[in-house]
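Worksheet: the structure to be examined is printed underneath.
Every protein chain except one is present and positioned as in the full complex.
And then subunit A:
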Amino acid sequence: MSRGSARASWEAEMWRPTLRAALRAGGAGVGGCRNAGSDSGKAGSRVSAELIEHLERLALVDFRNREGVERLRAAIEFADRLRAVDTTGVAPMESVLEDRCLYLRADRVVEGNCVEDLLQNSRQTVEEYFVAPPGNITLPKQSEQDPVTQN
C-alpha cells in the first residue's frame, strides 16, 4: 500500500514535486515555503486560499487569520520530514497498536437506559429527542466571508 493512502491526497499532489527538489538540493526544510499564505491561488503556493476554504468546510475549523494559516503550514512542514526516510519496500504501520490484541466483547446488553443523563447535555430537547437544525446549513463561500481571512 502506498504511503499516500493514509494522508490526504491533496497533500501528495501539492508537495511532492517541490519537496523532492528541495531534498535533492540537500535542504532538510522545505525551501519554497517563505511565501506561504501570502499568495492566494498562485500555482505552487504552499497553502492556497482554496485549500483553506476546503479544509474549513470539511473540518469546520476556522483558520481565522494569517497566523492560523501559518501554523497550518508549519505543521505540514513538520510532518513532511517523514518523507526524508526511504521506505521503499517497507510495509506501512497502520496503527501504533498493531501488536496489541483487539479485545472482543461478549454480545450482552450492559449499557444504555440513561436518557436523562444524556439529555442534560443538550440545550434544547423535545420529549426525549435531541433537537437539531433542519439539515446541514451550508457555509457561505470564501468571497462572502470576513476579508481578514483572505490573503
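Throughout what follows, contacts are C-beta pairs under 8 Å (C-beta built on N, C-alpha and C of every residue); 3 or more make two chains touch, one makes a residue touch a chain; residues count from 1.
As a working rule, contacts and distances are computed from a predicted model.
Engineer: Among "Glutamyl-tRNA(Gln) amidotransferase subunit B, mitochondrial", "Glycerol-3-phosphate acyltransferase 3-like", "General transcription and DNA repair factor IIH helicase subunit XPD" or "AP complex subunit sigma", find the name that the UniProt record gives to the complex chain excluded from display.
Structural biologist: "Glutamyl-tRNA(Gln) amidotransferase subunit B, mitochondrial"
Engineer: List the residues of subunit A that touch the chain left out of this view.
Structural biologist: 1, 5-6, 8, 54, 58-60, 94-115, 118-119, 121, 126-136, 138
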